[in-house]
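Following this message is one structure expressed as C-alpha cells.
One protein chain is absent from this view; the other protein chains keep their places.
Right after this comes chain A.
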Amino acid sequence: MYLGEISGLKVGQATRDAFGDALKELGDKYPQIVTVDGDVGNSTRTEVFAKAYPERGFNVGIAESNMVSVAGGLASTGHIPVVASFAAFLLCNAYDQIRMSIAFPGMNVKLVGTHAGISIGEDGPSQMGIEDVSLACSLPGVAVVVTADAVSTKAATAAMIEHKGPVYLRLGRPNVAEIYSEGDTFEIGKANTVREGDDVTIIANGLMVAGAIDAATKLAEEGISARVIDMHTVKPIDADAIQKAAKETGAIVVAEEHLAHGGLGSAVSMVVSQTTPVPMAYVNVGDCFAESGDPQGLLDKYGLTAAAIVDAVKKVK
C-alpha cells in the first residue's frame, strides 16, 4: 500500500529524479546555471546536469560549508548556482553559510535538499531531513518549496530558476504517486487545490498530498466532503487559499512529512489564528528523530497515513 493507491493514483518518478531531468533541460536555456555539489550528485541527481555541462558542474567534496559559500560567490558573479545535498546536511550542516553567504546578501542561489523526510527509509534518522523546512523558513527572504510529485517538481525547478533570489526546494528519495498532469499550472506562492470539497480542508505538501487525496477518498465514502490543497510553497504562504478554505469548510487538517514544529503546520496556523480561527489538527512526524526501517513501515509507524489524516479530520469535524 503506497500513498495514493486508495485513490488509484499511479506511481511515477521520485521528485529528485524529476528535478535532475528538469535541470538538465533548463541548462540550454539558462547558460548561467551552474551546480555546486558536495559529492552526492549521483544521489541528488545534479550529476545529470554536470555530465551534460561538465564545465558548469563543480564538486567540492564532502564539505557542505564550503559548498554553500562557493555558491554564494558564484552568484555574485552573475551565475545561478544550484546547490544540492541531502536536506539534513544542507540545512543543518551549512545553516550559517546559507544565512551569511546566501540569505543575508540575497544571493540568487537555489538550494535543493533531497532525501527529505522519513521516507528515505533504512539509512535512518541521521540522514532524514525532518527539520529542514523549519530552518529554511526561519531565513529572511528565502522562498521554501516542497513538491508532491514528479510533474510539479519539473515545473517547480523551472519556476525556481526564474525566481529572483534564494529558494529552498525540498525533494524526496522514493518514487511517489502522480498527482498532476503535464501542463498543470505551478506558481511559487500560489497553492493548488487538487480536490474540491466543502466540509473540511486538508492542507498538505510533499508525499502527504497523495495521502490527503486517499483520505478524501475514504472520507467521501462516509459522506464527508474534503477539500485537498497542495501547499507546495511554505514561504511565502498562500494566505488567501487558507482563509478561503477556513471560511468555506470551517476546519483544517495539515499533513506533512516533517517535525511538528516550524513546518507547514506552523505556517498555516499563523494565518488561521490571525485571520480566520477554525478548529485545526495536525499530521506530522511529531517531536522525535524516527529510526531505520523500510519506508512504508516508517510512514505507518509514525502516523503518516491516510488513516491518520481521516482520524485527524474526525477530531475537527
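The rule we apply is simple: contacts are C-beta pairs under 8 Å (C-beta built on N, C-alpha and C of every residue); 3 or more make two chains touch, one makes a residue touch a chain; residues count from 1.
The working rule: contacts and distances are computed from a predicted model.
One chain of the complex is hidden; its UniProt record names it "Transketolase 1", one of "Putative glutamate--cysteine ligase 2", "Transketolase 1", "Indolepyruvate ferredoxin oxidoreductase beta subunit" or "Phosphonate ABC transporter permease". Across A:3, A:23, A:40 or A:60, the single residue that touches the chain missing here is A:60. Taking the complete complex into account, A:72 is the one of A:72, A:166, A:197 or A:295 that touches the chain left out.
The omitted chain makes contact with just one of the residues A:6, A:34 or A:176: A:34.
Not every partner is drawn; the one left out touches chain A at residues 34, 36, 55-56, 58, 60-61, 63, 65-66, 68-79, 81, 96-97, 99-101, 104-106.
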